[in-house]
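Following this message is one structure expressed as structure tokens.
With one protein chain held back, the other chains of the complex are shown just where they sit.
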Amino acid sequence: MNEVVRISSAEKLNSSTWVIRFKAAFDARPGQFVMVWAPGMDEIPLSLSSVGETKAVTFKVIGDDTRKLSAMSEGDRLHVRGPYGNGFDLSSRKVLLVGGGIGIAPLMPILEAKEADAVFAARDGDEVAYCVPIAEGLGRRHWVSTDDGSLGFKGNAVQLVTEVLGENVYDEIIACGPEIMLYYLHRLCVERGIRCQMSLERYMKCAAGICGSCMVDDRRVCADGPVFTGEQISELREFGKTARDASGAKKKL
Amino acid sequence: MNEVVRISSAEKLNSSTWVIRFKAAFDARPGQFVMVWAPGMDEIPLSLSSVGETKAVTFKVIGDDTRKLSAMSEGDRLHVRGPYGNGFDLSSRKVLLVGGGIGIAPLMPILEAKEADAVFAARDGDEVAYCVPIAEGLGRRHWVSTDDGSLGFKGNAVQLVTEVLGENVYDEIIACGPEIMLYYLHRLCVERGIRCQMSLERYMKCAAGICGSCMVDDRRVCADGPVFTGEQISELREFGKTARDASGAKKKL
Amino acid sequence: MNRLATAVGSVKLKRPGIVASGILDETGPSMARMLSGGAGAVVSKSIGSVAKGGHANPNFIETGCWTMNAMGLPNPGIDAFREEMEVAVAAGKVIGSVYAASPAEFASLAGKMEDYGAAAVELNLSCPHAAGFGMEMGTDPAMVRSIVSETKDAVSIPVWAKLTPNTHILASIGRAVEDGGGDAVVAINTLKAMHIVPEFGKPFLSNRFGGLSGRAIKPVGVRAVFDLRSAVSIPIVGVGGIYGHRDALEYIMAGACAFQVGSAVSEMGPGIFESINAGLKEFMAEFGYKSIKDMEGIAHE
Partner (left out) sequence: MNRLATAVGSVKLKRPGIVASGILDETGPSMARMLSGGAGAVVSKSIGSVAKGGHANPNFIETGCWTMNAMGLPNPGIDAFREEMEVAVAAGKVIGSVYAASPAEFASLAGKMEDYGAAAVELNLSCPHAAGFGMEMGTDPAMVRSIVSETKDAVSIPVWAKLTPNTHILASIGRAVEDGGGDAVVAINTLKAMHIVPEFGKPFLSNRFGGLSGRAIKPVGVRAVFDLRSAVSIPIVGVGGIYGHRDALEYIMAGACAFQVGSAVSEMGPGIFESINAGLKEFMAEFGYKSIKDMEGIAHE
């Protein structure tokens, strides 16, 4: 579906993260993403951080396009293609969500939709603080880790998850974040025999499963993913190792 | 909708009339028609004489295409476009159906769908006899007229209808048949103040309301009709007088 | 304020939507109906010198995505068409479409259309399914130029040339129209196409080839108008796959000053012009455009 939507609110969440909300006609599931464009910027993929009637994208400013997007405000228009991708399977009973950095945002609709515990990991307190009141508002158990220890546990997501798993039993871990985090988290899950789902990222053009620019091995991240199960990930040789640039050339992650 | 259907049965009803039955995926209402084609013939419009899951067309052989159609048998295939047209409004309570010649066929689905009386008019008994057992099977009151008196009332449809109206009261007359019959029947309805609906015919190409070949005045028989109400017909100056050929040129009826 | 007013050169229109040639415009009463239903003008069926029944049925088929026809230019001939024009012209602006096999024949037909009261004449240089006519001439720039200039010499009403998209030299054809003195280009006519019915192993249309129209061709039409806008400076009328006001806006923003609607009349009915007009008005109010002119060609900026 292609839709020109109007921004109903745009909010700065911390020094580098913005949320843009808009009403859109399409239906979406947690874990799906959209391609967002306005004149003057390149179209980019962003996960939906709200999937109700009012949808949202939450993004970190890391380059030109996210910066242009962060300059938008209420009433401005966006061209939205989507939603794309498979979304998360939410059928497991006891779930631990693990979000790293901006990867926390796509997990928020799950936290809203079902009882689940969550680990929020980030570089520092500034990056992650906004999540805490949301999780508290929803009455969800949650833990925070920061690399610099400025909030919560000092250390990375995988270390914190290891702690959490010491005291809690989960049917499944659902994660989104930097691939390096996912890589070690996946290893942890395999070791412990815990099922998991992880949302991956690759360079996207069509987002519709046709151009082949987002391949990990022989899987299309846009259409076969972005969410893959632990078993699927175990078979991916490129996961955590290589990705491809816009020309399709391989590069080390 | 465009569909290639398989003939489930083909039956000769009398010396000049055939019925072809087929299953088709589309839904249809009484009074709608389809465009029927197979290689070797021109595509022609035919009203549906059954509108259930098994559809039917009932036609009189009058030229090349109807003759080719009459040579088809079970298992043969037809290309069917449609259904087109508005169909009859069946909301009136007490209805008299008036069919003239092959114009009887499109009324048969009404007879099946609701309690109604019927006048069947034709040149001779051969042309009309097949209708009688059907009406009897459905337990519907019916009268027959033939021009030569070989069956039922001797005379034309309008004369018979006048007789029937002497002894019965109807909310509406629904008619299909030669335009000359419809012309006088319409006059009768206007005089007596009886509502009516009539199904018209004009030369058809697109059947989709776009090419303009089937105009009566400024109305498209294929899309605004083929069924018109008495009031609409009263406003048509060409009704009963002129029609147009394939080039769009006017000719007297 | 009538935001919808526009003009194709000297032809002023109260509303920018025009009934495309071949669409409910073979008879006077039909054209009159379309004029009273929200169209700014109606282009007549393409008329030739003599009556023609057109290709045998089947000559039309549509899906949700496209429409295909090979009517074969049926028409009652220019002389019989006089009485249809009388009825239509009394109801509003009529553009007389003509097809012919030579420049002289085009000129003569155009002259009659002028006599009948046409507001402009549209030369059909683009029909893809009538041997010897239409796009067979419309892909030869020298021929196009001479048809246009000979017609210009013969009439005093504006001369529009309707172009085929079935070519890689559209810009040259557009320039040939302009060089010949043409007052506007109309783009696009249908794409040359074919539909085969596998169960029969045969083409569906009696003429085998037909012209593709409807939703399927809008992106080709918009591109053609965009290309023409860079190639010519005469007005452009956009046509192809317009079903709603956003489609019409694409053509206007690509460079058209007015647009025509054809295939959509089948799905949406003759009321489509009213609904496009309403959509345009609302859009223009919301985005602050005061006139069609304000939006013309802005996608080039």
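In order of appearance the chains are A, B and C, and numbering begins at 1 in each one.
Just so we're on the same page, contacts are C-beta pairs under 8 Å (C-beta built on N, C-alpha and C of every residue); 3 or more make two chains touch, one makes a residue touch a chain.
Just so it is clear, the structure is predicted and the values come from calculations on it, not from any experiment.
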Whole complex considered, the hidden chain contacts A, C
Where A:Ile7, A:Ile20, A:Met35 or A:Ala129 are the choices, the one touching the absent chain is A:Met35
Touch rule applied to chain A and the missing chain gives residues 2, 4, 35, 37-39, 42-44, 77, 79, 81, 204-213, 215, 217-218, 220, 223, 244-250
Residue positions on chain C contacting the omitted chain are 63-66, 68, 135, 139, 164, 166-169, 191-196, 198-199, 201-203, 208-210, 212, 215-217, 219-220, 222-223, 226, 246, 249-250, 253-254, 283, 287, 295, 298-299, 301
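Definition applied: only the chains that are shown with their structure count from here on.
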Among line, ring, star, complete and other, the chain touch graph is other
Of all chains shown, the one whose Cα mean is least distant from the combined Cα mean is C
With centres defined as the mean of Cα atoms, the chain at greatest distance from chain A is chain B
Expressed in whole Å, how far the mean CA point of chain B lies from that of chain C is 36
Taking each chain's centre as the mean of its CA atoms, chain A sits from chain C at a distance in Å of 50
Chain A to chain B, mean C-alpha position gap in Å, rounds to 63
